[in-house]
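Take a look at the following structure, please.
One chain of protein is taken out of this complex; the other chains stay put.
So that you can tell them apart, the chains are marked A and B in the order they are listed, and the count of residues begins at 1 in each.
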Amino acid sequence: MPFPLLTAITFMPLLAGIIILLVPKNRTGLIKGIATAATGIVLVLSILMLTGFDYNSSAMQFSENLSWIPQVNINYHLGVDGISIGLIFLTALLGFLACVGSYGIKERQKEYYFLYLLLNTGMLGTFLALDLFLFYVFWEVVLVPMYFLIGIWGGPRKEYAAIKFFIYTLAGSVFMLLSILALYFASQPHTFNMLELASGNCGVFAKGFQIIVFAGFYLGFAIKVPVFPFHTWLPDAHVEAPTPISVLLAGVLLKMGGYGFFRISYPILKDAAIYFALPFAILGLINIVYGAFVAMAQTDFKKMVAYSSVSHMGFVMLGLASMTITGFNGALLQMFNHGIITGGLFLLVGVLYDRAHTRDIDKFGGLGAKMPVYAGVLTVFTLASLGLPGLSGFVSEFMSLMGGFISFRLITAISVLGIVITAGYFLYMIQRVLLGPLNNAWTGISDINKRELFTLVPLMAVVIAIGVYPLMILNYQSAAIAKLIQDIGGLLL
Amino acid sequence: MSVSASIGYFLPELILAGAAIAVLIAGLFIRNKAVLGALCLAAIILSICNMPHSFQATGPLFSNMLINDSFSEFFKEITLLVMGLVILISIGYKPLDDESAGEYYFLLMSAAVAMMLAAASDNLIMIYISLEAISLISYILTAFLKHNRSSSEAALKYFLFGTLSTGVMLYGISFIYGLFGTTDLSAISSALLSSGVNGLAASVSLILIFAGLSFKCALIPFHMWVPDTYQGAPTPITAFLSAGPKAIGFAILIRIFLKNFFPMFPDWVDIVQAVSIITMTAGNILAINQEDIKRMLGYSSIAQAGYILIGFVVGTSLGIQAVMYYIIAYVLMNIGAFGCVILVFNSIKSDCIEEYSGLSRREPALAFCLTVFLLSLAGIPPLAGFFGKFMVFAAAIQSKYYMLAIAGVINSVLAVFYYVKVIKFMYLNDPRTSVKEPKPFPAKLAIIIALIGILVIGLFPVPFINWIGNSLL
Partner (left out) sequence: MVKYAHLIPLFPFIAFAINILFGRRLKKASAVISITASTISLAIAAVTYAGFLKGGGSYAVGRWLSFGGIPLDFGVTVDGLSCMMLMVVTIVGTLIQVYSVGYMHDDKRFSRFFAYLSLFMGSMLGLLLSDNFVMLYIFWEGVGLCSYLLISFWFERPAAAKAGMKAFITTRIGDTGLLIGILLLFFSAKTLYFRDLGHLGINDALLTVIALLIFCGAVGKSAQFPLHVWLPDAMEGPTPVSALIHAATMVAAGVYLVARTYGLFIAHHGALIWVAYIGAITALMAATIATVNNDIKRILAYSTISQLGLMMLALGVGGYEGGTFHLMTHAFFKALLFLCAGSVIHAVHTQDIFKMGGLLGKMKVTGWTFIIGSLAIAGVPPLSGFWSKDEMLSEILREGHPFLFAIAVITSLLTAFYMFRLIFVVLFGKPRSELHAHESPAVMTIPLAVLAVFSVFAGFFKPVKVEYFMLGVSMFIVIGGIGTAYVFYILGNKVLPASVRSKFSFLYKIILNKYYIDEIYEAALIRPCMSLAKFAASFDLRFVDGAVNLTAYLSMIAGRIQSWFDKYIVDGAVNMVANITWLCSAVFRRLQTGFIQNYILIAFLGLAIMILIKLIGGY
């Protein structure tokens, strides 16, 4: 039996978490060390996975398939292909960096790192699971530590934000559970295996049935993405969560919804996906433009970034709606890029908040003079986020738009306007925070420190690398996307 | 089978009955609830060891009064599990004094015998008698804290309500007797299959019987005793009431409705479906605003009964399996939760949810356990409560009861709110006191068993599903 790489990736954090439970509470150094080591190992393993991955193949790789509950045909089935590999790397990378970013957390550290690691296992498992039941289990496992992480270490309205996040996302996912069950009983033989269900070997589902099941999955995924009008948990959760958790929330959790569309909704429910293409495009448009407008009016730095996520995830919807190779590639890449960029932005907001204890954009001003390095890094991430060519955000937005344009010209053309608004609010933010005369309140503010820089530089490197040479990551995903489009009968463009 | 031949298959019950008397007598000399409790536990273990474990039905015992099949054996084992856990947490329950421990255990062991009889009854009269026995013992146990006014009041309410329900049930049984000329369930089912019967009369009588059993299972609108009784009764007894009689109630429901009266399935299914939806919805909504944790868990157990009822409504083999699986999970998580409530009560002398503030700081392990139980009750994977819900919803979807399934999932979201409220107080709020009581080992053991139980059967349900599969009617 080969080394179970994927199991190791998934459960390494949990294992470390259990070890942390056994360590005395006051040995904080050791606890941090264990957590960092575990997430570091996961990162190394995921890089190993990247190097061992054959990107000419669209098949599942490193598969592990064991029977779990044979009575109802549930398997412990993990695997990775071009669709999930980028997201796993993203999770591992952000998981490690946010762990380093968590050193600023000073209270109840043992609980924090345990929950943090549990969260990591949940996220990694979600992207690796190929059995719907297993997928659902990991999906839900994410909720609980997230609730605590927001609720205990969050900001002033943490309790409200935490329970809202929990209930809201749970409300979506229970309908997903019903859809999973419906698929199971509709398939012949009954199976939870995503690949089998997508292959059509288990029977072809009627269109009406597909639409209902799709709607069930949609509730689960759309709330996570989040798609308008299910997005209001996000600003609350983002704003109240501690910095590293905001990073994971924006960087990884939102991707779980998009990934669900890629892995489950589209391949398994092809007819419904085609049926819902137009609504998806319209929702994508609303997300892009509406999110941008709302972001523009925010004065809370974190809230603004949170709404920018709503806007950026609209490109994922648009790319998906296009049913084209270009659009799908763009949407998938957009998820990865958004994770990196927004993760970075949240880290940067955290840097500022740690020093100033406020996030009110209007209270800053002229920080560029006192914090030149910070200003530079913030500018790079902002520019990436507003889709400046040469940085990663542009490539994926451009591809999503290109894909969208094939299918929905008018909608896509209006979506492009979102780019202008995005530029508007981001630059307006830069102007108010970094530029202008130095606000006297911040004369003593110190520039970004080494540890903070350490968490940001890798992300910046990825942003620039993908912006300059996007094939680096597109190569991984293109074969799988091409096969997916072929299977669902999309446009090979 | 004759009486003498039946005795051999009756050993577990006999052991318990013997132990009950023994513990009553021993109680006169040994005034120590731990020792007496250990004696009871020994009897329970012995009883389990003497279970026939032969998964083929050995046919009727005691002149067709009882039946010995794997289905009844399943519920007998559940009964013993419940009893074992209840005794363990009773030992750690402070208000229970050593003086009256003998009586207390005697009553518990007697209740166990009655429950085992109820699970195995194959005759409506036998069902009635054993249920009445359970009820009577429960009334006494509820009022066991003689000096506690609310305990007595709870018992009185429970008693009045219970008497009425069993009366209704008896009325229904008399209808059945009038229709079929027998109370023997096997005979009734063959009569039902061979010849026609007045449908209306039969339906009405079934509804009456259902009403009586609904009281045991705490289904709406026969639930009104639950909050007051749960709140007033000694907590181990609350745990017992929430788990034991409910499980037995479902066992009898399944036996009567899904086996013997199955031909009439279409007649009653829509009513029960409505009861299921109302039960879980009202239970959950009522639980939201409760400030007393025992009351809250009381309403929660009403809601849980609503979910279990889904499997019963579906009535397929998967549905029954779901009910049985859910009952195992439910017993473990509910008793576990009450066990934690007892330990918390020991130190803060309150069942008020707000008093749970900062429990995680004061007693991290206890808070953790209670959190796991509550999350399991809320149906969060990979805990047992989730897999139970999963099975129930699967059964509903398989048989196209979409309404039920949707009502179920919406309710499970609603329920999260009040379960998490407790967790919120424990983890998110600051502690008000720093009192820390030593925790008695038996109670800890019960909680650990329940904790490991819900983790194991949640993560590795295979052997349990096999067990259930072999125990089907």
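As a working rule, a residue touches a chain if its C-beta (ideal position, glycine included) is under 8 Å from a C-beta of that chain, and two chains touch if they have at least 3 such contacts.
Given the structure is predicted, the values throughout are model-derived calculations rather than measurements.
Novice: Just one of B:Lys33, B:Lys76 or B:Lys157 touches the chain that is missing; which is it?
Specialist: B:Lys157
Novice: Which one, B:Ile89, B:Ala211 or B:Met280, makes contact with the chain that was left out?
Specialist: B:Ala211
Novice: Tell me which of A:Pro70, A:Pro279 or A:Pro389 is the one touching the absent chain.
Specialist: A:Pro389
Novice: I'm checking contacts with the chain that's been left out. Which of B:Leu136, B:Ile220 or B:Ile277 qualifies?
Specialist: B:Ile220
Novice: Touching the hidden chain in the complete assembly: which of A:Leu21, A:Leu50, A:Ala215 or A:Leu427 does that?
Specialist: Going through A:Leu21, A:Leu50, A:Ala215 or A:Leu427 one by one, A:Leu427 is the residue touching the chain not shown.
Novice: Just name the one of B:Ala101, B:Val168 or B:Met333 that touches the chain not displayed here.
Specialist: In the full complex, the listed residue that touches the missing chain is B:Val168.
Novice: Which residue numbers on chain B touch the omitted chain?
Specialist: 156-157, 160-161, 164-165, 168, 199-200, 203-204, 207-208, 211, 220-222, 224-225, 228, 267, 271, 282, 285-290, 414, 417
Novice: Hey, which chain A residues sit against the chain that's not shown?
Specialist: 164, 167-168, 228-229, 231-233, 290, 293-298, 324-326, 366, 368-369, 372, 376, 379, 383, 388-390, 394-395, 398-399, 401-403, 405-406, 409, 412-413, 416-417, 419-421, 423-425, 427-428, 430-431, 434-438, 469-471, 474, 478, 491-493
Just so it is clear, only the chains that are shown with their structure count from here on.
Novice: Roughly how many whole angstrom separate the Cα centroids of chain A and chain B?
Specialist: Centres of chain A and chain B (C-alpha means) sit 43 Å apart.
Novice: Write out the stretch or stretches of chain A touching chain B in their complex.
Specialist: Its residues touching chain B are 68-72, 111, 133, 136-137, 140-141, 143-144, 147-148, 151-152, 158-159, 162-163, 166-167, 170-171, 174-175, 177-178, 181-182, 184-185.
Novice: Please give the residue numbers of chain B that touch chain A in the complex, ascending.
Specialist: 360, 375, 380-382, 386, 390, 393-394, 397-398, 405-406, 409-410, 412-413, 416-417, 420, 423-424, 427-428, 461-462, 465-466, 469
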